[in-house]
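Here the complex is missing one protein chain, while the rest keep their positions.
Order of writing sets the chain letters: A, B and C. Residues in each chain are counted from 1.
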């Protein structure tokens, strides 16, 4: 398995640098006969696209996806699906300030040390631009999962310390921070813009809920559903934490509070609460899958910071350019995509595991 | 890759049910020439062993490890190292109450649904007994890492809401809850025993710190160090969350607070803070690796709970037997082991990636 | 994936040295609900066991298999199935002559050079004794495949230049060389015994036929059925070649001769010939799968040979002890096992690949 590949049966491999020729992905292991079009993928990509509002970067990336293989007469063929986005918005003048100086909070220093060479243009491979291809792969997984009755919905649960108190999914795409609570959304937006004005950034928490997931996805004991979700989500840029169900809150509970009591409702086993986040012993239990991820404040800020340069000298840096003052709104489709690819992979694996 | 195997170059495969004949592991990919003995492994296993104090289960498991292969004249040979523990303490009378009734918070229901058959004796494969083999594999990794100057230290940061305020590693093994703060340890112990008296359990947070880690472990972008740590840790029983560095706390910070400024100290690049938890862009940056995991209160409680049985009828259950009222103390060596196996795997991978 | 693991969904990991404490295997990914017993496995192991006749080694290995996990109340549970054979016949006096001198045709020299240490007792890990665990894993796969109507049959096609002209499967287990032709079998046996008397050994060709294989096993383009069969078979000790269908013979044919014409027979697509060996484009086509493997004459011969020792000096060696003068008869169940594990893995993968 390559280092840039995720999954076991349904896999995807991403490639490309932020300001290189193109970014792309190869999705493999998709069953044949799934209807898929560039439109299906473009729709999801547009949700991740920068320049959507004042709370995201003003960079304008068209991010036009092109399917190169694996789809014939509108259907997947079971062959690898290659997708490509040619990079357009490459402002070559931006590099001088980051070519020789390591931006705090970024991967500049570690890439340079590890590889001895670094494509510094726009962060190269370490740029969050790579996540566009996760969204593209996720769009295919979502299409498959939807046919199985599985839906995936993400939103900003918390931004700059402001917590969405309600979970009204109908309003998520109606506010620029993608919060499921319009009151909180307004406060969040204000906080983001205030940080932006200061040349600073804010962090937050994104939540993803998968509903309609059948019982039995996930394999004991090193291919558990929660374990693979954690891996998938933690690989997203700027992630610092992943929790499932009651998560870190469970540390403060008692067993009698945290255990989800079971009962029979209309002939089916139901859980009275969902502290498990829909996963018991690493296997989906039929309840909603609930994940939350901690997203740090964006590292690229125009406030001056203390750093060092390639020659080992101390330096100051103010990261100019058009950056996201809060990563949460655009992280929502990325997190959804990662949950989708894990669920699809687990779905196919579960089929293989049957007698 | 099997479902019970972890790792890419340094791998281990575990097997065995809680009350079956034996549990075991096969460690593969270990370089030849590492001095290793059953004693090295037994020492770590003894830290995980039940019956160490009033805050853990009173079950007495000898857990005597036997090396079957891969070690010759005291050294690893590069061949797979198989290790075995024969199960001794199998109290056959304990099963009737869990054979047909699903214990809330356990994997009973999902295993039954997924596989159609379930080794119900002591939880079978889903039992935390499996973690003994993680500790065994981790002991080999620790031995290797120690030779490279890498040390791994775990402890209970929080139990039942009580937070260790100090981080004095010298006291960790001197208190039954494995806290790095004797004052907090006493309060934690008291809280655990109180819950135990009520037939209940408490949760907590375990922290693991790896020091001496060289710059450059971890691969972009789906073999990131933090991603693989999250996967490894989240696969531990009862885990509900993983965070790195500033973790979920970063959601409330600004970029100017969370970014770790860099400076030169004695000719070396140093970070002024360690909110990154020692990982930048998925690659170790030379600072301490810091992970924290949320451990739910143990699901096995003697308080009566509402549940269902195999025939789809509602039922009541009180899980009798000798159980841990708090999982944190015994989870410490398990979490250390998982961090060790990830670091060793990444260490070997990093070597393969050089020109 | 470990270096001692084979397969993707149905996997097995083997461990153990020839004269170490034990050899064993962990089979993972087996569906739950397959009836399996130690007897099922022992039956296959007995076919591989040495000491069956004059044409195999006189060593007496009981090879008693023990299942440690993954089987409950006679059925597989979906959990890893660990199997163990404790080594009994370890004649400690045999090592002095091979401890410091490299046996020609063996792995002594390469293991020593690669790992810097070598378990020289009976060849250690490089001994064909490891293949017992392939047979054990294969026994599980055979049981599964039989339920799907798939049968696997191996035999010696050629030994010491004598070719079996008939393919009468009913006689295979009735002659010591496992040939499907009693006339050829007698000549083969004679040739083997003649070589044995000279302190020499002979090579041969083993053929394996899998019948009842459904159309559709194998994945384009790097998980082709023939590609995986070649990998699996070539990993057997003493293998020097693998061919499918018309194999090396196809090099001398024309397309009009080698192409298998297709026709309809009783409503089904049939092939007029089977030069494809049942595989078209890497995918099973419904016809019998036919593989042949070239097995070199055993390297252990008592004739004196020129070699070198660990100190870099030239030396003479005559490998005493009880060795197989022809490896083919005992290679038959091993080759069958490898074909079985590949087919079972492919069968499960094919299920995962469906919509």
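Definition applied: a residue touches a chain if its C-beta (ideal position, glycine included) is under 8 Å from a C-beta of that chain, and two chains touch if they have at least 3 such contacts.
Computed from a prediction, not measured in an experiment: that's the story for all the values here.
Student: In the full complex, which of C:10, C:72 or C:102 touches the chain missing from this view?
Tutor: Here the residue in touch with the unshown chain is C:102.
Student: Which of C:56, C:175 or C:246 touches the chain that is not shown?
Tutor: C:246
Student: List every residue of chain C that touches the chain not included in the displayed model.
Tutor: Contact residues on chain C toward the absent chain are 1, 3-6, 8, 14, 102, 104-107, 109-111, 113-114, 125-126, 130, 158, 160-161, 195, 200-205, 215-216, 218-224, 226-235, 237, 239-264, 267, 269, 272, 275-277, 280-285, 294-301, 303, 305-308, 312-314, 350.
Student: Could you list which residues of chain A touch the chain missing from the display?
Tutor: 1-5, 7-8, 11, 13-17, 20-24, 26, 28-29, 32-33, 66-70, 72-73, 75, 77-82, 84, 114-119, 124-125
Student: Counting contacts across the full complex, list the positions on chain B that touch the omitted chain.
Tutor: 1, 8-9, 29, 31-34, 78-79, 220, 348-349, 351-355
Heads up, the rule we're going with is that only the chains that are shown with their structure count from here on.
Student: Do chain A and chain B, two copies of one chain sequence, contact each other through the same residue numbers, with over half in common, or through different ones?
Tutor: The interface of chain A with chain B is built from mostly shared positions.
Student: Please compute the C-alpha centroid of chain B, do the same for chain C, then give the distance between them in whole Å.
Tutor: 39
Student: With centres defined as the mean C-alpha position, give me the chain A-chain C separation in Å.
Tutor: 46
Student: For chain A versus chain B, what separation do you get between their C-alpha means, in angstrom?
Tutor: That gives a centre separation of 26 Å.
Student: Going through chain C residue by residue, note those that touch at least 2 other chains and give them in order.
Tutor: In chain C, the residues touching two or more other chains are 1, 8, 29, 32-33, 78-79.
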